[in-house]
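Pasting a structure here, questions to come.
Note that one protein chain of the assembly has been removed; the remaining protein chains are unaltered in position.
Chain IDs A and B follow the sequence of writing; residue 1 opens each chain.
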Amino acid sequence: MSAMSAMLLEILVSLFLLASAFFTLAGSIGLARLPDFYTRLHGPTKATTLGVGGMLVASVLYFSARGEWLSLNELLITMFLFITAPISAYLLAQAALHLRVRDVSGGADKSKHPGQ
Amino acid sequence: MTLLLIILFPLLGAALPAVAVRWGRNASAGAAAGVTAIPLALLLFETPRVLAGGTIEAGWRWVPAIGLDLTFRLDGLGFLFALLILGIGLLVILYARYYLSQRDPVGRFYVFLLLFMGAMLGIVLSDNLLLLLVFWELTSLSSFLLIGYWKHHADARQGARMALAITGGGGLALLAGVLLLGHIVGSFELPVVLRSRELIQGSPLYLPMLTLILLGAFTKSAQFPFHFWLPHAMSAPTPVSAYLHSATMVKAGVFLLARLYPVLSGSDAWFYLVSGTGLVTLVFAAYVAMFKHDLKGLLAYSTISHLGLIMLLFGLSTPLAAVAGVFHIINHATFKASLFMAAGIIDHESGSRDMRRLNGLWKYMPHTATLAMVAAASMAGVPLFNGFLSKEMFFTEALELHQTGTLWWIVPAAATLAGVFAVAYSLRFIHDVFFNGEPVDLPRTPHEPPRWMKVPVEILVVLCLLVGIFPAYTVAPLLNVAAGSVLGGPLPEFDLAIWHGFTFPLLMSVVALSGGVLVYFALQYRFNLHMIVQSPSPGRRFYNRGLAWLTGLSEIVTGGLQNGSLQRYLALLVTVILLAGAFPFWQLGWYSGSRSPGMMDGGSGVAWLLLVVSAACTVIWHRQRLLALVFVGVTGLMVSLIFVRFSAPDLALTQILVEVVSIILLLLALYLLPQTTPRESSVTRRMRDAGLAVAAGLGAAGLVWAVLTRPQDTISGFFLEQSVPGGGGSNVVNVILVDFRGFDTFGEIIVLAIAALGIYAMIGGLRVERPALDPARRPWAADSHPLLLRVASRILLPLALMVSVYLLLRGHNEPGGGFIAGLVTAVALITQYLASGIAWTEARLRLDHQRMIGIGVLIAALTGVASWFFGAPFLTSAFAHWHLPVLGELPLASAMIFDLGVYLTVVATTMLMLVTLGKIGAREEV
Partner (left out) sequence: MLAAAITIALAAISLAMLLNLWRLLCGPDLPDRILALDTLYINTIALLVLLGIHFDSLVYFEVSLLIAMMGFIGTVVFSKYVLRGDVIE
């Protein structure tokens, strides 16, 4: 590998890392700052998942360049995360609805269990 | 080898009758007889060598570190006893075939009997005192099973317990005595011990050692005041009594004294302890025997009395007395076995053992009556029967006694008195049962038993007669070698003849005979023997009182410590740990090593902060149980992160898995429990607990500091170096688990298996009504298995299984291994239960968890055993690196198969625990 392509790779990995770190942090800021549970749910499940995904891509690039094989271990984690994140979000939303967690307007969601 | 076979045949063959019983009672009895006949033949094959005075020895090393080796010897004494055990055992097996009723489980009887037989053979053939002790305990255990054979009878159970408690207690004393003896001599090997007479008798430990060994012998041989277990053991089936109380169990104590006679006897302590106890037992038990209305009760006390006689003979310490003792062992075995069998026949055919109801049976069973009369005559010591010969030798020796000085007449007088009683109770056995009027209110009309039931009695009675009439041609050679090995030196001159001329012993015999007749008829007709009611023995009362006292004491101790409050257990535990942990600090001072523990980096700082805060939150919110669980989850994650930080990936993997499994477990339990913990404890109590917790935390912190700052030359270097050359794997943690400390892991998976099966056994069938409303009094969500979750779980299952297989296979070299892989598989499968429910999952996943646990443990055990075939100790690992054409180098170690066993056990136990708990609250499937 030439010095040029090594340089390019380093830049690429760095960019991925920085971007991913940004998304991860953004997700957590969303979790901390947004007004109610239903909005807070968006941060971690979307931004953070994307962030970790990016981090894993950086890892794939980095280790593939160092070894002679394409490092695909990380893809397994990525796959796992991308399958599970929506399910987690869905179940958490269900749980919140069941517990009648208040939304931003201040009222509990009444559509779930009318008449109770 | 022959010796080992003689012992192993009954011990291992004990399983055969249980199997053979499928083909009927005859097959079961036949199997038992075969297993007995083969070692008997092996033994008889050695007769010429033994009778020529030879000793056969064989030995294998077992636990040389504590002086316990599998060494056996067959000398005259061992031969005599082995012959009695196997010969009478064979007769008892035949007899029991007809004695036991259709309802009795025959197979089990023979299994117990053979186990007992093997244990007895072990005692008499052991050449190592510790080995002898092992077999000694085995006889206590197997006799417990035999005496309690009719377990539906309360008195059988109580008799069995009593026998076990008394002989087991004696066994404990014997263990201490033997350890002392081994300490004095420096070896437990009999040949060494038997050569060390001067050393032993000169030792200051001689008296305590002797007392302890005698305690063992006296309890086993039912000597006063430990005799009372034997009459209670009469609730056993009669074949058991015939076997245990004639030739075997109770003779073990006598055997032990005979075995150690050369080194222990001769001292004053021996004389007074052994002959004193023997004398008291002899007279006392003979007296009691006369008043027993129960046939077997009479025989039981007569047995105690005769054992006392043998003890007394050994206690006298003259060579001729020892010969008489051995002789009486033979004679008592023959006549007492036949008497017990006769009593069993009478009981079996008439339905009663009560001599107040059994009268005039001569008319109904003349054949049995004749046999019983011969045996009883032998018991009474009538001339021409074998009992007479040894009893006359006894009288002779009683007169020869010099140690008692001016009280020389005591022993002969007591001997004559006991002789009078013996004649009286023997006469009662005959006269009261077979004559003396008509039977009173018997359940059945008595009749002769089946032909083959009488054969064992006939054989024994013929032996009594042959020995009694032609002693020199029958028993003499056997007696010579047996007595020779007891004495361990030259035999005294003695003459086995019926007629010695008009001597003083003969006069004593005449007095005993006529006195006995007189006493019996006086009791029967002057004092109305049948009306005399004996109070229950004081021994039993003391025993029961002692037992109640012990139970009470243990209840107080247990109740005081274990009052059901988990908080108290925890407080006690932590206090003890604190004290144990504080001791070295207090002794050695505060330790702080020279090494700097290093600076904390930013990431670790965050993890540390999260760990501390979440742990604190768990404490703060512990009354809201669900919330506390969330914080526990954080703690677990952070601990796992810290493991990674300190380069322990195996620990991190295990930690994260165990964390989730425990959360599932706790949520399953929490479903059925209150959601909040009520406030129960007082302020002082909480302060105390807080103090304990802070102290324990500070202590742990101190330890960690000490470890982190000490110079870094630990044993881990050794393991790192040895991992690849010694275990064939580069993952040190896994190599330690499955190879270096494989035996520990083996024990651990067994514990795990037991725990899971225990949980299953306790709550397996339990069903609890599920709460209809959630904690906020609202109905539960309607969708029990959300579609999205179901679909996702099915995609994830193959992924997770692939990961677990990957972790299992590479575990020997990289982080992973059976335990971790097992947990991953279990969690993956449990996810299916979570997502789709029990019914759906179990319809598709037909795993028999219990069987899988068994298979897992078995695989691990077999891997361990396999190394025996290569001549290596249990669980020695073998490994090789194979070069395969395409895949490259493939490292294989036998430890990986062991790891597979671990894997299966872990999967099955985790599943079993979670699913069992999960089913408690499940709705009944319609």
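Here are a few things to note about the model shown:
Definition applied: a residue touches a chain if its C-beta (ideal position, glycine included) is under 8 Å from a C-beta of that chain, and two chains touch if they have at least 3 such contacts.
Computed from a predicted model, the values in this text were never measured in an experiment.
Touching the chain that is not shown, out of B:Pro208, B:Pro538, B:Gly747 or B:Pro771: B:Pro771 (per the contact rule at the top).
Residue-wise, the contact with the chain that is not shown comes from B:Ile656, picked out of B:Val193, B:Ile656, B:Ala895 or B:Leu912.
Listed by residue number, the positions of subunit A touching the unshown chain are 10-11, 13-15, 17-18, 20-22, 24-25, 27-29, 31-32, 37, 40-41, 43-44, 48-49, 51-52, 55-56, 58-59, 62-63, 66, 73-74, 76-77, 80-81, 84, 87-88, 91-92, 94-96, 98-99, 101.
As for the chain not pictured, it touches subunit B at residues 602-603, 605-607, 609-610, 613-614, 617, 626-627, 629-631, 633-634, 637, 640-641, 644, 647, 649, 652-653, 656-657, 659-660, 663-664, 667-668, 670-671, 770-771, 774, 780-781, 783-784, 789, 796, 800, 803, 807, 814-816, 824, 827, 830-831, 833-835, 837-838, 914-915, 917-919, 921-923.
By our rule, only the chains that are shown with their structure count from here on.
Rounded to whole angstrom, the centroid-to-centroid distance between subunit A and subunit B, based on C-alpha atoms, equals 62 Å.
Of all residues in subunit A, only 76, 79-80, 83-84, 86-87, 90-91, 94, 98-99, 113, 116 touch subunit B in the complex they form. Within the complex, the subunit B residues that touch subunit A are 774, 776, 778-779, 781, 783, 786, 788-789, 792, 795-796, 799, 803.
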